[in-house]
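Chains shown are a subset, placed as in the full complex.
When the chains are written out, they are named A and B in that same order, and each has its own residue count from 1.
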Amino acid sequence: MVSVWLSKLKFPLTIAILQVLFIILYAVFIDYDATASPPKTMTNSTQEESGAAMVHKYYAMFQDVHVMMFIGFGFLMMFLRRYGFSSVGLNMLIAALCIQWSTLIGGIIHHHGDTFTVSITTMLTSDFASASILITFGALLGKTSPLQMVLVTMFGIVLFAVNEYIGLVVLRAVDVGGSMFVHAFGAYFGLTISRVLYNAEVEQSKKENSVYHSDMFAVVGTIFLWLFWPSFNSALAVEDAQHRAVLNTYYALAACCLVTFAISSLVDKDGKFDMVHIQNATLAGGVAVGTSADMMIRPYGALIIGSVAAVLSTLGYKYVTPFLKSKLKIHDTCGVNNLHGMPAIMAGLAGAITVAMADTDNYGFTLYRQFPAMAPEESTQELAELNKVHQIEAGQGRSAKEQAVFQLIALVVTLGFALVGGLFVGLLLKFCKLLGQPSGDNFFDDSLSWHVPPESNSEASLEGHGANSSASKADTSRSALFSGHVDKGDMTLEESAFLGDDKV
Amino acid sequence: MVSVWLSKLKFPLTIAILQVLFIILYAVFIDYDATASPPKTMTNSTQEESGAAMVHKYYAMFQDVHVMMFIGFGFLMMFLRRYGFSSVGLNMLIAALCIQWSTLIGGIIHHHGDTFTVSITTMLTSDFASASILITFGALLGKTSPLQMVLVTMFGIVLFAVNEYIGLVVLRAVDVGGSMFVHAFGAYFGLTISRVLYNAEVEQSKKENSVYHSDMFAVVGTIFLWLFWPSFNSALAVEDAQHRAVLNTYYALAACCLVTFAISSLVDKDGKFDMVHIQNATLAGGVAVGTSADMMIRPYGALIIGSVAAVLSTLGYKYVTPFLKSKLKIHDTCGVNNLHGMPAIMAGLAGAITVAMADTDNYGFTLYRQFPAMAPEESTQELAELNKVHQIEAGQGRSAKEQAVFQLIALVVTLGFALVGGLFVGLLLKFCKLLGQPSGDNFFDDSLSWHVPPESNSEASLEGHGANSSASKADTSRSALFSGHVDKGDMTLEESAFLGDDKV
């Protein structure tokens, strides 16, 4: 009896402890950015305008990215017919955890342990960090408990932040749309965990599929991701590069959508479209153009990248996912390898190739703004001039080819972090029984961790009857009606799985 | 026969009369703001730029708030399994009525009966006014006729506007996110009406619950509200305060989401999550931080407010709602007391406490911009300087503690307006039989006022058959197919309820 109560308390307790911890650490480390603080003096007249300027500059794109995280990812994962509550609900839980935790970890790493400030740009980078863990969630969808995902998030965000720091600050690689640091990391981190947790029972599940309406909810996610991807790839770009990143992503996605329909029909024996491809592969162009989105790839270059990504991703869903599952024992619920993994590697390569051809003929002085390590090492006359007008500072005098090599190193380091980190976290999940690994009939099933209402009105009318008559005295709230439904039958099994009882 | 026709005409006639009235009153009272009007002279070069500036400054956040009103509230209320059309449809009807009516009433009150102008900021304040009535609708959902809601809206908007005028202009209280004037007013106005209309038959209804997909539609509303709440709380804030309001709301909501999951699991006997909590209590942080969103509460303060709001709101759904229903005969369909009422009172208190600690050490000169009544009463040297640079005017020289007291008075006045106004409107609804109070089997049922199609494809195939064969000559439009479905069986009863025939 005591162990049941302890088991029941472990989730709320963990969250409560984390939330208290966050409050304390925020009090110690974090203050408002100057543009979100009142001016110190009574007559300051310039600083006070900058708050509004920050909001005008970043807020609209921030909200687009925000919608991508919660509506985009949340609904995209709703395709499973019995896992909709978990998809959108746990997505929200994970993202809210990421937001708080990555603000803290990212700030501490970038400021080497000093106190730091938050602003709308840290809101953006926190949302980006969330994206990587939500991609990881896609690989694990339906196969992990909420508490396991909390652990994945806590470790994942630290790994993400350290890897990003190495990539951006140490290696000085560039990745405006986060294809390497967000997508490649998130996908392969998740796939490695999925490999470690491999369980043949998952393949037996009869619930890993969609119904008509669950596919329609999923497509809500697809389209919001597709629409707002230009914001994701350009939110942190500047000046002409931002405008260019918007254009390149827009064209890459348009081509990707078209070609996905073509390949989906081509590889089907009946020539029909597969909704799985449309829901996912249409987005691969946004990933594949991510690293080079702000570079001079020209509109036709964006079309080529988008088209190739569509082919890669659609064929991935058709051939690679079954191969990974049957041969390598990597089960990839949402096919994140096809939507995020392979297109992200493609993005890293496309970025390196584009960087290798970058010069001042193409970029003018903005070469040194986009690739700061390529700026001359020592202060020249020209550089002094540029610094005065454009705040461009001395770099490391890298050649374009050297920068390209550093881009590739950043990609390899990212994959290394994902694999080693995923191995570690996967083993932790596997051997820490307390976290409550689902099993048997509990895969891909909301009733593992939610009270689930009946599916249809006809069912509900019958249910309503029963629940009402039996529960009318104690509690007539909606949840009572639902629990009446779920309680019948397989509750014991579900319960023990949720509570992490490995004897069942 | 004549009375049937009169009954059938009362809804369209009421709306038609109102719309004609609006057109006349708009023609008499309203013109475009200067920034939406061409310059008077042929060579004016400054004014003409301000139109674009207004749009750039407010439009993105206005659209976020607009989405909250129509998608957010509309879908959040879709959880009821047989009331989806009414939830989203009547939400739209009410909001469109509010927009037109509150533009008029708000303008007339604030300009003391003079003609006045409209701009994108009046669009924002009209949307805020709508929010309060949509909250009221949440308390009454499924228990009122469309015509009753029109009456609630017409009176509600007047009460809202008068109360807001007293709070903002007479008492000079501040409430950037409208937690007191919008949320507290809307919730307790609705709950009072619900108390007056209390009908034991409502408790017998077997339709006040959700099905799997209706809960998924509801969560669309939840997430858009959650995402765009920072816009709601900061749209009308200025400069550094706007940036701060965005940050505070973002952090409050992140903490609120996390803690809601913890408490939802904690209070459940199986340790499972309840979708009702996730759909609603995750948003309480946005309400609770509303009054103090633009104040110097620091990020950890926002986390605390969000966390406490989550506890309050989730426990409210679990324990307060059943108590209100069984003991106080207040039936609260959407639990607006938990999502809007109690968190709004908390917001008012948190605001008053924060105001009591406000000084120029924290706020610099912006103290007098955020709390205008605290500016020195007479023109000092310093004030003259501030006025020149920041357009800050002489106030009433209130101390921080005095301002805090005025904040509390505004909260009490708001609650008074809600209770007295709700009592009056509730009695009107109760005794004006003509408005068509639903009863018996008509609660929580779309078919009271909509033609409802069959629920599933298998049903539809059967229906389609019948309808087609019986109605093929006269009218083969979609609506004919639906009415074929609804006509069978309980139509007589529904009809009479809709037409307000109190003999049934």
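The criterion applied here is as follows: a residue touches a chain if its C-beta (ideal position, glycine included) is under 8 Å from a C-beta of that chain, and two chains touch if they have at least 3 such contacts.
Keep in mind the model is a prediction, meaning the values are calculated, not measured.
Undergrad: All chains are the same sequence, and 2 are placed; what is the full number of copies?
TA: Taking the entire complex into account, the copy number is 3.
Following the convention adopted for this analysis, only the chains that are shown with their structure count from here on.
Undergrad: Subunit A and subunit B are the same sequence; what rotation (0 to 180°, nearest 5) superposes their CA atoms?
TA: The two chains, subunit A and subunit B, differ by a rotation of 120 degrees.
Undergrad: State, to the nearest whole Å, the distance from the C-alpha centre of subunit A to the C-alpha centre of subunit B.
TA: 32
Undergrad: Applying the document's contact rule, which stretches of subunit B touch subunit A when the two form their complex?
TA: Residues in contact with subunit A: 56-57, 60-61, 64, 81-82, 203, 206-216, 219-220, 223-224, 226-228, 231, 234, 238-244, 246-247, 250-251, 253-255, 257-259, 261-263, 265-266, 268-276, 278, 282, 296, 298-300, 303-304, 307, 317-318, 321-322, 325, 360, 362-367, 382, 385-386, 389-390, 455-457.
Undergrad: Report the residues of subunit A in contact with subunit B in the complex, numbered from low to high.
TA: Touching subunit B from subunit A are residues 7-9, 11-12, 15-16, 18-19, 22-24, 26-27, 30-33, 35-45, 47-52, 54-56, 59-60, 63, 66-67, 70-71, 74-75, 78, 84-85, 88-89, 92-93, 96-97, 99-100, 118-120, 123, 146, 212-213, 217, 220, 449-461, 463-465, 468, 475-479, 481-483, 491, 495, 498-499.
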